[in-house]
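Shown here: the complex without one of its protein chains, the others still in place.
Coming up: chain A.
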Amino acid sequence: RSCILVSIGGKNIMLDCGMHMGYNDDRRFPDFSYITQNGRLTDFLDCVIISHFHLDHCGALPFMSEMVGYDGPIYMTHPTKAICPILLEDFRKITVDKKGETNFFTSQMIKDCMKKVVPLNLHQTVQVDDELEIKAYYAGHVLGAAMVHIKVGSESVVYTGDYNMTPDRHLGAAWIDKCRPDILISESTYATTIRDSKRCRERDFLKKVHESIERGGKVLIPVFALGRAQELCILLETFWERMNLKAPIYFSTGLTEKANHYYKLFITWTNQKIRKTFVQRNMFEFKHIKAFDRSYADNPGPMVVFATPGMLHAGQSLQIFKKWAGNEKNMVIMPGYCVQGTIGHKILNGQRKLEMEGRSTLDVKLQVEYMSFSAHADAKGIMQLIRMAEPRNMLLVHGEAVKMEFLKGKIEQEFSIDCYMPANGETVTVTTNPSVPVDISLNLLKREMALGGPLPDPKKPRTMHGTLIMKENSLKLVSSEQALKELGLNEHQLRFTCRVQLQDPHSDTDTLHRIYTHLKSVLKGYTIQHLPDGTVMVESIVIKVSSSTEDPNTKVLLLSWSYQDEDLGSFLSTLLKKGLPSGLC
């Protein structure tokens, strides 16, 4: 389950709110106690952002917003907003109606949750409040999937969600500009894989379909209304045309309407070729693919049927499955993940006997094929994304740390950036170098320039002396005198005086000269002057010599220094207390 909390510039953001599909109890939900031990989350979160409609990214959203409690904005793209509630409702039905669970969100909760959604457009900056802004980028992967750029002041984070760097038949590849975020957060579940080509997957699919058809069998392909269904239809249509095949291909009408409806709405989210095709004709006007009627399922001979829902948990696809399951010539091809509790999940785990309603059992004799078409970024894809965005730090989530040292090393070496891999529950702190814009007073600037040295260079730091005034939202750098004047304060000077007694039989003038020589030899690199007014100056420290009234061989050295030279002053007094070396002249 994906659920990441980011604190940036004082703002708290939740990235995705997914469900863990492997657990049946509360472990399937993210642990919101990280945010607060009790009570609603509204005060602790500035916003929630959902990357795409897969349940491991949005499955826990209604639970979070309605059962734990959150009333702030939930951001997601338009297609995600349209598709999310459908999947959530499907999922709710399976969990509650089929499995009889109780601690789960209701249909009304899904509706209430979606009311809090604020839709996002691609590449449009949205101000969540006057400090926090977000922007969505195209992520590929599934319809409506987005990567999000989050910025507060001069600090920023990019969260990728699931993305894909290679285009497929109906979706483009992820893209982002050189936004240079402080952190790029990427999923790394597939970071250590090298993907088999799309061609080989398609070949496998066509081979299986062809083999079944050749032996007179029927092929059922349960699909969700969008995405893969279109790709597979295009593939089969082309194949049928070239191989001159005669067996009928059907898709259920519910599928067409929904698919066409969504594609019309979200045409900008598919790739260019699909858009060109769609503009010219209806997405589903295929020569070899016709609308399905439930009576066709009993027709003899080979056929291929695309039907919903995708996990065989209800509806038409389940009805057809029940009819065809008993014949080993037939085949069912599952093109995606199935949630636990569904028939799809059971047959993918090898179950050959299924318990149906009314205690009847169904023998599964047909061939079951699991094909994965979903696209995730592999190691190469992650490197490509880093090259595009140029982040200052990299954060990989959902991988096993032990299995990702190599990738971490690769990223650190190639890009010279730090790469973090926190485990669930771990907090990572990344130091950023925010630039703080400050206005400098003209006088101070002139004074600094007059001091000489190289001209100010934006790439080279320069130490200077001044006072920083923070007033309302502005930062001003002025000279100390100006600051004091503005504050109506008088400047005070701290001066230290110290008397050191010294035994020296020479005259005052000679003693002073001896002190001068001694200090010159010890304090190399310092400005030491022997002034005509009878003093020695070390930097700005003044040394005077006078004789004690009782004994002319006892000299009293008067050292005086200002606060700025405190260290040197203390050093001198300690040094002189030790007396003068005898070999001086």
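Everything that follows uses one rule, which is that a contact is a pair of C-beta atoms (placed from the backbone, for glycine too) under 8 Å apart; a residue touches a chain by one contact, two chains touch by 3 or more; residues count from 1.
One rule holds in what follows: contacts and distances are computed from a predicted model.
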*Select, from "TITAN-like protein", "WD repeat-containing protein 73", "Kynurenine--oxoglutarate transaminase 3" or "AP-1 complex subunit sigma-2", the UniProt-recorded name of the complex's unshown chain.*
"WD repeat-containing protein 73"
*Sole contact to the chain not displayed, among A:89, A:237 or A:508*: A:237
*Which is it among A:177, A:328 or A:405 that touches the chain not included here?*
A:405
*Hidden-chain contact residue, picked from the options A:27, A:180 or A:207*: A:207
*Considering the whole complex, which of A:178, A:199, A:459 or A:578 touches the chain not shown?*
A:199
*Residues in chain A touching the chain absent from view*: 167-169, 172, 190, 192-197, 199-204, 206-207, 210, 234, 237-239, 241-243, 271-273, 276-277, 280, 286-287, 348-350, 367-372, 378-380, 383, 402-407, 409-410, 413
